[in-house]
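Below you will find the structure I want to go over with you.
Here the complex is missing a single protein chain, while all its other protein chains stay put.
Let's look at chain A:
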Amino acid sequence: MTKKLAKRKASKLAKRVIACLDVRANDNGDLVVTKGDQYDVREHTKENEVRNLGKPVELAGQYYKDGADEVSFLNITGFRDFPLGDLPMLEVLRRTSENVFVPLTVGGGIRDFTDGNGRHYSSLEVASEYFRSGADKISIGSDAVYAAEEYLKTGVKTGKSSLEQISRVYGNQAVVVSIDPRRVYLVHPNDAEFKAVKVKNPGPNGEEYAWYQCTVNGGREGRPIGAYELAKAVEDLGAGEILLNCIDCDGQGKGFDIDLVELISDAVNIPVVASSGAGVVEHFSEVFNKTNASAALAAGIFHRKEVPVQAVKEHLLKEGIEVRI
């Protein structure tokens, strides 16, 4: 950061810029950072190798130095091959937290599982291991969708979902719910039983409305619940923050889905992190100016060094949006 910028005086809660790393094990068992487009992380080559864009610990350290306000790991490694204590992601967290003194969030795979030796672990045990290894927050995806569906159906908080269990033990602030919705266009807002919005850009057949269908399993399966309904339900169940992705925008670099971010950030009273679609610095000021998002997250543009974290912050400052220097 330049000295000129450092002279700005902190006066209120700053908008956060979060750098995300999509991490998975490659075929050699090494953890690598990948970035998919619309959730497809395979290179479209004969070998179909996972995109290797750098080592996670080093990259997290770099983002920290560049001024990222938070570093978020999305773990897309299969769990079953490892006893809990040996999960590669835990080692990434341990090593990253030695030198990175901003909050670390980790998502992916936080659910009940049974390891190769037949030992069963609850999602709470998995989360505990992440916290012990240096995570400040964990994010839950699919599991939260099922919990929200159940809650909306029965109206009963069972206390048994991973979301509820983890937030009860570690506090709401430790649990982020990651929403992966896909836009479904509608001619009339009442064509679906879920909250629809008038979209700024009409659909392929001129549709003026859309609802946002939640998905599970990395976007592969659509569920009968909208992002709006999910957000409100998980807030009730104890989520402390929402990480709001959008499959349609992911990897496109055309900006955040403002309609979606507006819808969700106005629906809940917990912080909402806008994600998916950042391509240039102006996309960050746009989402902060047009919605009530508390933070904006990007992976690909930071990763490919198309837009450095500092450039985002400098731009936001210039636009009069308070950020941490």
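In this text, contacts are C-beta pairs under 8 Å (C-beta built on N, C-alpha and C of every residue); 3 or more make two chains touch, one makes a residue touch a chain; residues count from 1.
Please note the rule applied: contacts and distances are computed from a predicted model.
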Omitted chain per UniProt, picking from "Trafficking protein particle complex subunit 2-like protein", "Proteasome subunit beta", "Brix domain" or "GATase domain-containing protein", is "GATase domain-containing protein"
Missing-chain contact, candidates A:75, A:133, A:178 or A:276, resolves to A:133
Missing-chain contact among A:113, A:151 or A:170 belongs to A:170
Note that chain A touches the chain not displayed via residues 7-14, 16, 69, 94, 97-104, 131-136, 169-174, 240-241, 269-271, 294-295, 324-325
